[in-house]
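What you see is the complex with one protein chain gone and the rest in place.
When the chains are written out, they are named A and B in that same order, and each has its own residue count from 1.
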Amino acid sequence: MPRRRFLKGGAGLTALAALGAAGAGTSLLAGCASDLTGSGTLPLPRPNNPVKWPVFAGNTAVKSGLAAEQGATLQIYIWEAYINQDVVNSFAKKYKCKAQITTFNTMNEALSKLRSGLTYDVLVGATPDVLGQLIEGKLAQPLNHSYIPNISQAWPDYTNPFYDAGWQYTVPYTIYTTGITWRKDKVDENPYAMKNPWAMPWQPKYSGRVAILDDYREGICLGLMKNGIFDLNTTDYKQIGLSRQSLQDLSSLVNLRISNTDYSDVPAGETWISSAWSGDMAAAESYMPKGVNVDVVGYWFPADGRGPVNNDTMAVLNGASNPVLAHLFLNYLLDLPNALNNISWNGYMQPLTGVTPQVLIKEQILPPSLTSTVVVPSNFRTGLFELQLPVDADALWQQAWLVVSNGI
Amino acid sequence: MVSQQSTRGKKNAFWVALAAPGILWLAILFIVPFYAVLSIAMGKLDQLIAAPVAVWNPLHWSSSGVIDVWRDIFGANSFAGPIVLRTIVYTAVASLLCLLIGYPAAYFVARFAGRRKSLFLVLLIAPFWISYMMRMLAWIDLLSTGGYVNKALGLVGISPVNWLSGNSATVVLGLVYGYIPYLIMVLYAGLDRIEPALLEAGRDLGLGRARTFWHVTLPLSRQAILTGLLITVLPMLGDYYTNQMLSGAASTSMIGNLIQGQLGTPGLESQGAVLSLMLLVVLLVPMIYYVIATNREAAT
Partner (left out) sequence: MTVTNTASTKATPDAPATGPRWRPWLNPWRHPWFLEGFTWLYLVWSLVPIVVAVLFSFNNGRSQSAWQGFSWRWYFTDHTNSVLHNPQLHAAVIQTFRLSVLVTVIAVPLGVAFALGINRWRGPIPMTFNFVMILSYVVPELIFGVSMFIVFTTLFSTVHLGTLAEVLGLVTWNVSWPAIVVQARLVTIGRQYEEAAADLGANQFQVMRRVLVPLLAPAIFASAVLVFSGVIDDFVIVDLLSSSAGNTPMSVIIYSTQHGGNGGPALNALGSIMLAMSLIIVVLGYVGYRLLTRGERGGGLAALAAISGES
């Protein structure tokens, strides 16, 4: 069903041009240093550079052993259409409370509203690349692990993920990969047999039938990988420029569509090739038109696991009026039956040890032809995460994407 | 006369009192936020969280945002030029179509609908009552490859057209569809007022239908047309969701899409603000013309 981050954005090529003249390594923003304010930089988690976030005085975890709040309304802040209302209702019934879901469309919107003082209890859907802003901005509170015993049901990696050592602030919600989806009945090529499957969209004969995700990270990453670059957090302006150029070529080659509706366009046959999130395509069956079998939809992800992988997390917000209920909610979603119930509606996998391809197929949540959308624990280790970039590099990515999505 | 002057003084106070609430409201809730936009446009960037920081004191304003945007449009490596041009072309074509389609319909309902006027009015108003989004969604459905539009074309032997992927005709028609109800309402309100006696006078003097229209009706509806164009053309220039929903391709993007992209990107909000202000400056010209024309009409 869902999804999300369509941060269209960016600005001039001027920055890239300026960098070209000044040489590699020059900070984009050095020229207008007077326009910056504030101080410091955020720590940047990487798989080989795990980060243990600080715990601030005045923003400590709730005490242990408290009872759940009575007669309360749990406020959940989450991406649009990203959780099964059934699961929320059954949680509310179990803990004799109410639950209200408020949604956001972009992460930027969510952060702006949180910074402006709006408080909710639980934030669902923050990816690791914004954890720095959440935590250093004191928007999230540390977790009290005693309320969340079900963490044992999650993959062992999550008790000490590199982006949140010691799982101080987050538990995982979903895990997903970014691959290429295609219609086997409309497209001759098979990415599994191609030499450079990431280049599959670059085919003029499918003009008008090619789409890519409307997300600046995913977009530029596609360009990078097509050119054989697999550092998805690169700060090298030349690489970013190369990706931008490839994407612009793609745009004029196939009259590229940039949208996040691949989850329904591909099953409907409007789009034949698209970059896609695994969770979107896992739900393809419910979007197939009458009489068309879901077998015709394919999803490819590199066999060696060297492709984009990402995590959505759950966190308890600072200023939550029902922190104990919030913790219990996180715990609830880490329980296998609830997770399966959620996945059956959501499509996106949750990284619990009990969620295996066999279980998903047996529970008829996933058609056998789409087992490639399942994420396994090794993906967490070998996959390429799109993580937080330094501010100036992030600006380069944004600019490149703005040109791609607007500039012809 | 003394009494006239004192009545004029009283007259003035009455109208001032009527206008005062509106003036206060605009001052607090429009002018102040407008100043906030200026402060963001000329403001700073918090480098930790890449959020815009408003600078309230004009003496500390920085022009780097303006320079960046200027270079985007006119500089050596500019990319925004074609977008500006495209926006102007789409809006011009769409507005013309709106007028060509809307004027006859409004004219008919205002002048000839007779007893069925209420029926027509309800039908004309109906698009307002169902959300614009829903109408667009329905169109997206109708325009899809297997949708009814292509099916209808198939009946006449035309092969299916890809309407929804970077098709400028779809975007222009979408703009027309979205804005024409507003134009028709305004035209109706204006045309309704034209004295039938004036038209009959024209006929009595021997003008045929077409010439009556040209020499009598059209000049009398000038104000309505002007107002109608004002409320369609100017917002159309800032529209972004029509293209977003009906096309999604970079080849049809408009200035509104660029602004939306910048405003939604951490670190580029100030540029989005600058671009919006530039758009406003451009729109000032027709606005000033409208105000002068309206005042001239009122004075006569």
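As a working rule, a residue touches a chain if its C-beta (ideal position, glycine included) is under 8 Å from a C-beta of that chain, and two chains touch if they have at least 3 such contacts.
As the structure is a prediction and not an experimental result, all values here were calculated from the model.
Peer 1: Quick one: which of B:S144, B:T217 or B:T265 touches the chain that's been left out?
Peer 2: With B:S144, B:T217 or B:T265 as choices, the missing chain is touched by B:S144.
Peer 1: Suppose we count only contacts with the excluded chain; which residues of subunit B make the list?
Peer 2: Contacting residues on subunit B, toward the hidden partner: 10-12, 14-23, 25-26, 29-34, 36-37, 40, 54, 101-102, 104-105, 107-109, 112, 118, 120, 122-135, 137-139, 141-142, 144, 146-148, 177, 180-182, 185-186, 188-190, 192-194, 203, 205-206, 208-209, 212, 220, 223-224, 227, 230-231, 234-235, 237-238, 240-241, 245, 256, 259-260, 263, 269, 272-273, 276, 279-280, 283, 287-288, 290-291, 294-295, 297-298.
Peer 1: Just the residue numbers, please: which parts of subunit A touch the chain that's not shown?
Peer 2: So the residues of subunit A touching the unseen chain are 1-4, 6, 75, 79-82, 85-86, 89, 100-103, 105, 109, 112-113, 116-118, 120, 260-261, 263-264, 286-287, 289-290.
Note that in this section only the chains that are shown with their structure count from here on.
Peer 1: At what distance in angstrom does the C-alpha mean of subunit B lie from that of subunit A?
Peer 2: Those two chain centres are 37 Å apart.
Peer 1: Quick one: which bits of subunit A touch subunit B in the complex? Just the residue numbers, please.
Peer 2: Within the complex, subunit A contacts subunit B at residues 7-14, 16-17, 29, 32, 34-42, 106, 108-109, 111-112, 115, 133, 136-137, 208-209, 211, 214, 216, 251-252, 255-259, 268-270, 289, 391, 394-395, 398, 402-408.
Peer 1: Of all residues in subunit B, which touch subunit A in the complex?
Peer 2: For this pair, the touching residues of subunit B are 44-51, 53, 62, 64, 68-69, 71-72, 75-80, 82-83, 144-146, 162, 164-166, 247-251, 253, 257-258, 260-262, 264-268, 271.
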